[in-house]
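Here the structure comes first, spelled out in structure tokens, and everything after it is commentary.
Of the protein chains in this complex, all but one are displayed in their positions.
For subunit A:
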Amino acid sequence: MASGEEDGTVEEKETNNKKRTKGTIATAWLTFYNIAMTAGWLVLAVAMVRYYLQKGTHKGLYRNIARTLKFFQTFALLEVGHCAIGIVRTSVIVTGVQVCSRIFMVWFVTNSIRQIQNEESVILFVVVWTITEITRYSFYTFNLLNHLPYFIKWARYNMFIVMYPLGVIGELLTIHASLPYVRRSGMYSLRLPNKYNVSFDYYYFLIIVMLSYIPCKNSTHNKTS
């Protein structure tokens, strides 16, 4: 019937409009998010360069940038949400593992074990992360704006060849440096006897984490994202 058909097309138009609006909102949000993250990591980069130029040493540099680093790295948890609601076409698990590995490094190693904060390995991985993240977030931004400069595209697909192994080395050396302090303090650990009949040794846990870098950091899905 005529009126029935009209209703049908009106409904179709409405759902199509809704889809288009959702798509526009998603694109707008993602563009804002990626610009903000690019800016954040740029601020971090500038702060590190300024500190080094002023003080001439890397000692105390971590303490200086710690708050900014923690803020922007933790904010990246949102990316798991982006995948979960489908506005970014990447696996939730892959993104989750990557973000968690960063969060672990920042909060459970570097932040909580003060004695290693002046290690060179810390500066190494923070510099690597900064370069990688500025490249990555600006790549996403330009993609969303449909104007991708060749330089950014080149950087995104080629820098990781050097950055990735350097980052892994920085992280591994940092965890390794923290081991004696973890052992001595017994932090994050639970000894027997206790009423839950379980124990946890953070020292051995960190060793297992270091060993797991071999299979985990070698897997193909880590190599570009």
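Criterion: contacts are C-beta pairs under 8 Å (C-beta built on N, C-alpha and C of every residue); 3 or more make two chains touch, one makes a residue touch a chain; residues count from 1.
Throughout what follows, contacts and distances are computed from a predicted model.
Trainee: The complex has one chain missing from view, so what does its UniProt entry call it, picking from "Guanine nucleotide-binding protein subunit beta-5b isoform X2", "Aminotransferase class I/classII large domain-containing protein", "Very-long-chain enoyl-CoA reductase" or "Nucleoporin NUP42"?
Mentor: The record names the chain that does not appear here as "Very-long-chain enoyl-CoA reductase".
Trainee: For a quick check of understanding: of A:15, A:146 or A:194, which residue touches the chain that isn't displayed?
Mentor: That would be A:194, which touches the missing chain.
Trainee: Write the list of subunit A residues that the hidden chain touches.
Mentor: Within subunit A, the residues touching the omitted chain are 192-199.
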